[in-house]
Structure formats: structure tokens, C-alpha cells
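Each chain you see keeps its place in the complex, though not every chain is here.
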Amino acid sequence: MKNLLSMDEVSTTEIMQILERAAQFEAGEPSQLEKDYYVSNLFFEPSTRTKTSFESAERRIGATVIPFDAGFSSVLKGETLYDTVKTIQQSGIDAVVIRHKEDAYYEQLLGGLDIAIINAGDGTGQHPSQSLLDLYTIFKEFGRFEGINVTIAGDVAHSRVAKSDAVALTKLGANVNFVCPPEWQGEFDAHYDWDQQIETSDVIMLLRVQHERDAAYEGFTKESYHEQYGLTIDREKQMKDGAIIMHPAPINRGVEIDTTLVECERSRIFAQMKNGLFIRMAILEFILKGRG
Amino acid sequence: MKNLLSMDEVSTTEIMQILERAAQFEAGEPSQLEKDYYVSNLFFEPSTRTKTSFESAERRIGATVIPFDAGFSSVLKGETLYDTVKTIQQSGIDAVVIRHKEDAYYEQLLGGLDIAIINAGDGTGQHPSQSLLDLYTIFKEFGRFEGINVTIAGDVAHSRVAKSDAVALTKLGANVNFVCPPEWQGEFDAHYDWDQQIETSDVIMLLRVQHERDAAYEGFTKESYHEQYGLTIDREKQMKDGAIIMHPAPINRGVEIDTTLVECERSRIFAQMKNGLFIRMAILEFILKGRG
């Protein structure tokens, strides 16, 4: 694995290797990197958790981080993404973590460059490091993927998390279902209400309503969305024993999920973030070691 | 001391410990931290000196600093401050230094989190690390607080420095007076002119006119403010032997203070900034050591 671009390209063997290495990092094992690698984080869209998690993971495995401010770079002067990334490579940087609004932006970077690309989210495409941390969270809980019922609820069509998780979980033998309004199902077959899913799911994963997109609440108020598609206090009571709640965050409290459930016993929302740190250490080490 | 939130909560014993440790750092003593701590600086308002000072202090005591860009974070997506800070905690960060426009923003962070909070300014509330460096500057000069006459001049009502310093200096036995226009005295009893204060003060501390607030110059031009409430060349000549000038900066040259006085012999304005580095090393070490 030279780059991490989408979950389509990561084999189940590689997934299990990354999960195992993350568990070792969580248990306190040190990084195996033997030389000083340079990494830069190119976030062209806002981020708190993914960026902070990568910044922390990079330093914990002993890499040197070179700052990059997308909003104050030569991109403003019309430079192409290829030229920007090649520039960064020429400053002696081994890997870049990129978040960009364009779907599959990384395709333009695959020829002519000698720098590892880690996709931290492409448009409405994929979000593989989030997917791997979701897998780690589920695996820690159930010890397997085979036969686990995962329901993903919300704006599936525009969610890169939904896409990456659907690909990966299906590959690993889980059953993936979707709950959303018809206009948000995109390429997936979805259920339009919770009735069939709430009592049978082992994992309920809520997606953020992206109210920065104009159409996000089309036809809904925050309250009516919560009532129809959110995880209400009543619905949580119908969940089966041992079932867990996940959310990639940031959370709209009171919309996707009742605010009192965010840190309830079933919730793994903040645990996901902690798992993300170890997963990203594993991803980075895996890719950097491969560069020799 | 688990957090540093306001000078109301810092005892005189703790103040003197921090001042003593700052003096040791200034004398070249190394940090006593034995493990690798992670710190992040969350500045939701612009800053040069406080942020640079903390960034430098953190590295000098051997902490690892994880960058955070408030203007390009999930706060833009409506995330609550609690959720943002808990996210940062979950990425393995031990302490956050926060500046935020909301008074006492830290109250919403005191339950449910296991991360140290260092307040670098809350709205028109307090600014405890600035206060501690002011105390250090005064203590280095006079060797005591008891009986020292400190006059704070300017927009007292909106100044977090004035509030923190008034609380701390009073607690330590200094006499604190205020000089300002009546509409800027806020909760304090102020003198409305310099007459009684200029010759008796050991310390004259000028506050920045916050012209980014609409009403700042209400009723004043820069010149008329300088004439009535600023430290003019004439007023400096009336100051008593050994008296010093302080200012938390940034300075509006020619408004709060004549530009030729900024680096005059009495001025400790740039010395304050240097003292800030050692004070912040002491604060950080004190709080991080307490976490074990």
C-alpha cells in the first residue's frame, strides 16, 4: 500500500493488519520507523477531528510535520493541485494527508509524483481513515465483522463516510443497511424509516446533517428531522442489548441524536475519536515504512 | 491547580510558587517534566504575544504542540466548544490553552472532560497568564507587593487584564487605583483624571483602547484621548523616582502612550513580554506535572 485513497483498494488482509497494528499502538508499543520522515497536512476544507488526529498521530510515530495553510497558499494564485503537491515533495516531504472538495482529486496526482498520498476526504467520495477507525471500533466491540448488522442513517448520498464504510463492511461480511429520506439515498437502497432497523441493528451509525449545504434541511426542520430520522430517546430504548451508537462527528446535537445520548452507555462517539489516533498511527507507519 | 481559569481561584501561595519557578527558568534551569505531554492552543480571537509566548514556552519545557486553526475547524460546522475540546482530548492531548470571546466560556468545559484548561483570555472576563507576568514584572522591580501603588488607566470595563490584575494585586496587598472616563469604569471606582495618581504611583499600567469595538472612541479623537487619559511626555516627567510604566500591548502608539515613551527608561513594556515566556513555562509545568 503506497497510498491510501479509497476503501475500494484496501484488501481485507491490509485492513486486518492495520487494525492489529492500531491495537498494538493502543497497548503502548512504540513506532518502528527508523528514520526521520516528513509529512504535511493539506486541508482544503475545515476539519477539527481528522486534522488534529493526524497531527497527533504523525508526531507520536516520530515524523516531522511541515505546516501548510491552504487558505494562504499559492492555490490562491491559481496553482494546480499537482504543482502544489510536487512543490511540497521537492521540499523533502515524504507523505501528504489531503482533504479536498473535489471527488477523486487524487487521480491527477498519481503520475509524476514520488510522495505518498493519504486521502483525508475527497468531495462526496470517500474517507478511508475514518472508515478504518469505524472498523476498529466495531471490531473491538464484537470481535468480528461477519453477520454484524450495521445501519447507517442520514445524508447517505453526500457522505464519504457512508461510502467508505459500506464498501469495507460489505467486503468484511457485515450486513449494511441505510435509513434516510428517499432524496438522500443516492446510489444505495435505503429504508425510509427506522421500523425495520431499530431493533435488529448491532451498530447504528448516524451521519451529520450537512446544513452548510443549502439543500440540507430541504423539507425538514431540525425538529422534524430528529423526529423522523434522528436517534430519539424512545428509539434508543428499542435498540437491542449490546448494540452501539456511532457518529463520525461533528454532531448536530438534537438533530441526528438527542443530546443526552451523545455520551450514553451505548455511545462510542468519543471512543471513535480516540481509536482514530491509533488507526492513523498505523496507517502512517504502514505507508512510510513501505517507502524505505 | 488543575486548570488556570481566573485569578480569583489562584491562591497567594500558588502565585508566589509560579513567580519563583519563573525566576528559575529565567536563570536557565531546565524543565522538570519527565514525560512527553501534548498541548494545543485554541485561539478563537487574534493574538500575537500571548499565542507566541505560549507556543515558545510549550516547546521550551519539552511539550509537543498540536496545531489548531480556529478559523478552519468544525466550529464552522456548528460544533459546540465542549465537543471540540473533547475531540482534542480524544486525540491524546493533555492541555489546551484557550482564548475565546465568550465570558467564562470554560464553565461549559468543567464537567465530563479530562484535559487541563489554561485560560488565555475569556471575553471581557479575565486573562490570568497576563496577570501573572504583570505580577512577576512588578515583583522583580520592587521585591514585594505590600503597599505598592498601581494605577491602571484606560478601558477598565472591557479589560480582562484590569480585572485579573485588580483581583491579584489586591490579594497580595498592593493598592490599586483606576483612571478612566466615567463610562469605562465598569465595576470599579475610578478617578476621572490623572491629578491624584501621576505623582504617587509606583506602577502606571496603560490599557489598550480597543478601537475594534465600535464605541471605543466614543466622544474621543485619538488626540483628545491621549491628552486626557494617555501617558503624555509631560505626565511621565511627573512620575516619581523608580516608578515604572507597563502596558499589556498591542500598543496604540500616540494614544495610550506617547510613542517616544514606549522604550524609555521607565518602560517595562517589552520586558513584560520576556517575563511572559518564563511565567508561561512555569504555569504549563505546574499544571502538567499535576497530571502525573
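We call the chains A and B, going by the order they appear; numbering starts again at 1 in every chain.
The definition used in the following text is that a contact is a pair of C-beta atoms (placed from the backbone, for glycine too) under 8 Å apart; a residue touches a chain by one contact, two chains touch by 3 or more.
Keep in mind that this is a model prediction, so the values were computed, not measured.
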*Because only 2 copies sit in place here, please give the count for the whole complex.*
3
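One rule holds in what follows: only the chains that are shown with their structure count from here on.
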*asked:* Can you compute the centre-to-centre distance for subunit A and subunit B, using the mean CA position of each chain? Integer Å is fine.
replied: 39
*Okay, in this complex, where on subunit A does subunit B touch?*
43, 46-49, 52-53, 55-56, 59-60, 67, 69-71, 208, 210-212, 249-253, 262-263, 270-271, 273-274, 276-277
_subunit B residues touching subunit A - in the complex, by the definition given at the top_ = 38, 40, 64, 66-69, 71-80, 83-84, 86-88, 90-93, 112
